[in-house]
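Before I ask anything, here is the structure I am working with.
The other protein chains are all here in position, but one chain of the complex has been omitted.
Just so it is clear, A and B label the chains in written order, and each chain counts residues from 1 on its own.
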Amino acid sequence: MGSPGRSHRRLPQAPDRKTSIQEAALLPISRRQALALGGAALLAGSAGDARAASPQGQLTWAVHVSLAPTWFDPAETPGMITPFMLLYALHDAMVKPMPGQTAAPCLADAWKMAPDGLSYEFTVRKDVTFHNGEPVTAEDVKFSFERYRGTSASVMKERVAAVETPDARTVRFVLKKPWPDFLTFYSSATGAGWIVPKKYIQQVGEEGFKKAPIGAGPYKFVSFTPGVELVFEAFEGYWRKLPSVKRLVLKVIPEESTRLAALKRGEVDIAYSIRGELAEELQRTPGFTLKPVVIQGTFWLYFPEQWDPKSPWHDLRVREAAALAMDYKSINEALTLGYSRVANSIIPDSFEFFWKPPPAVYDPRQAKALLAAAGFRNGFDAGDYYCDASYANLAEAVLNNLQEVGIRVKLRPLERAAFFSAYAEKKLKNIIQAASGAFGNAATRLDAFVMKGGTYAYGHYDDLEALFAEQAVELDQKKRTELLHKIQRLVHERVIYAPIWQLAFINGQGKRVRESALGLIEGHAYSAPYEDVTINTG
Amino acid sequence: MKHYIARRVGYSLLSLLLLSLTIFLFVRVTGDPASLLVEPGASPQDIENVHRQLGLDQPLWVQYWQFIASLAQGDLGQSFYYRTPVLDLYFQRLPNSLLLAAVAMAFSLLIGIPSGIIAAVRVGRMWDSAGKIFALLGLSLPSFWVGLVLILVFTVWLGWLPSSGSGTALHVLMPAFALGWYFAAAHMRLTRSSMLEVLGSEYVKLARLKGLPEALVIGKHAFKNALIPVITLAGINLVVMINVAVVVEMVFAWPGIGRLLYEGISFRDFPVVQGVVVIGGAMIILVNLAIDIVYALIDPRIRLAG
Partner (left out) sequence: MSVTTHPTAVPAPAPIAFWRLKGFPLIPVLILLLIALVAIFADVLAPYDPEIGSLARRFRPPAWQEGGSMAHLLGTDHVGRDVLSRLMYGARVSMIVGLAAVLFAGVLGTFLGIVSGYLGGWVDQVIMRLTDTWLALPGLTFAIFLAAIVGPSELNIIFILGGVYWTRYARVIRSEVLSLKEREFVNLAIVAGCSRRAIMWHHILPNVINSAVVLATLMLGIVIVTEAALSFLGVGVPPPRPAWGLMLADGKKGLMVGYWWLTVLPGLCIMLMVLSANLLGDWLRVKLDPQLRQL
């Protein structure tokens, strides 16, 4: 309920991140020391120190989605966030988002772009091995890139002319022409930079790899029952640091209330996706912690008829009225306890080239005035309001607000698959409530949702097309940023979209967890990096 | 007789073929799996790529022919989502479904048979109504609600039973009760009417005439005979339960076939949906076939009508 005492709840604090960055930088050394000292400690008979040096105990997650084995394989990475839940445990990437850094050196400890922008050279970290003890080499990096067939695979392969491996620790990506977004795609927008063992895969074949995957990540694969349970065990040879928890178990529990019950009874230690009133309940229960993470999933209203002069939505004032009608703060408080970010953009604020729009305003009186000015003094029947049925609760709240200013709509929640098919096939009308968690940068989002030919763009504006074409060939980063900012500003001013929020993914944490690693990596919804996860021993 | 059986088997195969075509088409008009396997906003090439990987770029009739051809060889294809043979997935889940159905049936009969007997023998109006209402309640409450109330009481409040999953004997209790209760009413109704029929038969009248105590007449003679149709129905319902446990399996995260099917539908995992529906349909068609044949053996007149 709308209690005023909300201010104490905040997003994960920056200081936490700083300490983990320090840990990240220091620990490879301290781990080696720890191992060296471990032997000495045993000799000295100090059991306590020896125990601290090896992974202990088990933590269990209640996962909201059905785990798929394709997610064990970086080559299959679809352009969505869920598989990274498993990739961060099992595998490692050359460069990947880590606490405090969107592109942190991992299996690559250094890289540089050639001055002409035509090649990127990576150095593979020394003494890093896969779970089977084989060293990670430049060959594996090349193999992994060539084997990659997931999201944007065609884009990457079109632009990369060759992958060269001058020696066992050097990999050079030669581009056909300069591509400013290469590192974005290689490090975070795809799975192409995640490294799999070439020798092993050639030995056991694709089928064998699917059944018993091996990687260079902090956790080894133990067992998997499709759609039921996945078990990992600590990999003691992990380069960054020794994982602290011995076993990780991921259990699939589709029903939200059941996840909460399991967490409360101590059957699981971390429960993903606990929303609304269930989250409130958890907050009230002593011993449990809420772990909200603002992910790069933005939500919005779209007006597909804005290009039709006969539609009320053609009138900018009507679209503005809809945006002003939404009580962002109350909706946020009610559904995500105020943790979501009302960023007023369809582009996540963590994306490259993001332009920060003025804050979203809730002003129903102004909305009514705009509607009256547009000729709808008594409001109007705006037809259907389509949404993905799993977000019908958000739609109900927005619907109330629209109704209050006189925009009368009928809710049409469609089952997820049906919704996205109809959305992409441009079959929806009136108002669409949608969301996207796709990776990329501001340009890739605009391409899909605003530009002509975009999968979800129902119309286009010629001046925006021209600007977009211009930025696509602009090599000067600064000029390109300016162009993309200008497009975003125009999208905002024309109210092509009425953005709702950037969703907070709320998770529950039980008593046994000291560090859940939730929210450590900006925009990442799940626990990661797993080697930072610790159990409460005290 | 041989002719009749051959005809019935032919019909069954025809039904199965019709079923496979129906489900094949249905699953394809409901949406594109590619739109779920990639995040909204992914490029058209990505989507095309997924189509090619899944074989969805082929014309419909080619896809159907491949489905039927491999079905004939006992191969149900690979799951889009799990990238595992559907048959493997199915047999991984089947033991769980069988266990759930068996325990649910035990609960169902435990409620249904006594309340049915009480209703037939009319022990007393109050008991009659109480039993009947308890059995009917299971039919009147949506099972997801029953399931959540059970979790609330036995997991959250009392802490006695695990909320979800499988593995121990304790795990199966709540989902089995939620599922079994729904079927109790059917068993009660049949027990009652079957009891009434037996109680009115010459054979029971004779037993009474012989001066046997009423309890013995009911408990031994009548009950034994009245049970036969109930057991038959229970057998059919066991198959039905395996296929309708979706909601209960979702609530309790029970790794059964119902959830496999439901998730298959949500992900538009065509091979899984086709596979599960065809196997489930085959089971039901097979049971119906068996019943038809048995009845025909008992009562020759049916052969002419069927």
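In this section, a contact is a pair of C-beta atoms (placed from the backbone, for glycine too) under 8 Å apart; a residue touches a chain by one contact, two chains touch by 3 or more.
These numbers were taken from a predicted model, which means no experiment stands behind them.
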Touching residue (missing chain; options A:Lys142, A:Arg412, A:Arg445 or A:Arg480): A:Arg412
Positions on subunit A where the hidden chain makes contact: 1-2, 256-257, 260-261, 276-278, 280-281, 327, 330-331, 333-334, 389-390, 392-393, 395-397, 399-400, 403, 411-415, 417-418
Positions on subunit B where the hidden chain makes contact: 11-12, 14-16, 18-19, 22-23, 26-27, 29-31, 132-133, 136-137, 139-145, 148-149, 151-152, 156, 185, 189-190, 193, 229, 243-244, 246-247, 250, 261-262, 265, 273, 277, 280-282, 284-285, 288, 305
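Here is the rule we go by: only the chains that are shown with their structure count from here on.
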Complex contact set, residues of subunit B against subunit A: 30-33, 35-47, 49-50, 53, 79, 81-84, 89, 92, 148, 151-152, 155-156, 159, 162-165, 250-253, 255, 259-260, 263, 266-268
Subunit B-touching residues of subunit A, taken from the complex the two chains share: 66, 68-70, 78-81, 149, 151-155, 210, 225-229, 251-255, 257-258, 261-262, 264-265, 267, 415-418, 420-421, 423-424, 434-440, 444-445, 447-449, 455-456
